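The complex is shown incomplete by one protein chain, all other protein chains being positioned as in the whole.
Moving on to subunit A:
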Amino acid sequence: MTTSPNSYADKAAEVAARATPERLVVRVRALSDRAIAWLFIAPTIVLLLAINIFPLFWAIYLSFTNFRANRPNAEVKHVGLDNYTRVLNDPDIWVSMQTTAHFVFWTILLQTLIGFALAYLIDRKFRGHAFWTTLILIPMMLSPAVVGNFWRFLYEPQIGLFAYAVSFLTGIPTSEIQMLGSVNLAPWAIIIVDTWMWTPYVMLICLAGLRSIPDYIYEAAEVDRASNWRQFWSITVPMALPFIMLAVLFRGIENFKMFDMVNLLTGGGPGSTTEVASITLKRDAFEAWATGRSSAFAIVLFVAVFGLANIYVKALNRVKQR
């Protein structure tokens, strides 16, 4: 058998190990790379298990029972798939899903279009573009609670700036601009606020995409007689597409579970016109105290988001690999 340099090293290690006192060997072994790695990630894993994974499995368990959180001492019965049947057959829940879909669709469409347009403008690197970038990013840095509260004031028909501005531009009396009170306007009121707050985020991701396109590709296209329009569609859009898709994914997941801002602005009203799924869920769980049924609803939502996101990520990877 030939002796490779590695087996020399192994032999040397063996000799050293035999010469080391037993106590030390144990200590050295305890600090192997693997052990250190586990030591470092253990706190995170414990936290993750405690506040994410355990509640998830607990909710799955509850979704098959008639448990009510306001009656902890009542007997808990297993009800099989009853909760799921009721959730999926409940017309109110389907209406709230529709409301959510409407909200997600329009916020993503508007945020992507405006965000990409802003990124495209900022990428021109005009004088003071860094200043404008910072300015545009401010809404994103605010807390959703703050944003919800001050847009409530802005939307006030009597004293709000929004109603005043719209009335000034269109001549419609301010008393008719009931952004949060009108059945027709309220869904758009929350779409406007969400777009105002999160377009900068989409812009930032798109900007990263645009900045990643090297100048010489545009120069080559210019020499190849491609018009600006053709350069935009055959270079800018395809090369920025993975970034745009990533932004859409992040915003999609976020808005699917949108709660805080809607709760502050309209609380789901007027009527249930802005009652997105998360609001229905909260009402079911903490107002009707139907813990089992709301758990089932939460699991349905989770599976829906998780499934859609996975399909989407597959598509995203395919685009990236081109």
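Everything that follows uses one rule, which is that contacts are C-beta pairs under 8 Å (C-beta built on N, C-alpha and C of every residue); 3 or more make two chains touch, one makes a residue touch a chain; residues count from 1.
To be clear about the criterion, contacts and distances are computed from a predicted model.
Look at the chain that isn't drawn here: its UniProt entry, checked against "Quinol oxidase subunit 1", "Carbohydrate ABC transporter ATP-binding protein (CUT1 family)", "DNA-directed DNA polymerase" or "CheY chemotaxis protein or a CheY-like REC (Receiver) domain", names it "Carbohydrate ABC transporter ATP-binding protein (CUT1 family)". Among A:55, A:80, A:173 or A:214, only A:214 touches the chain that is left out of the view.
Checked against the hidden chain, the listed residues A:33, A:75, A:224 or A:287 yield one contact partner: A:224.
Here one chain is not drawn; of A:59, A:166, A:239 or A:253, the residue touching it is A:239. In the full complex, subunit A contacts the hidden chain through residues 214, 216-217, 219-227, 230, 234-235, 238-239, 322.
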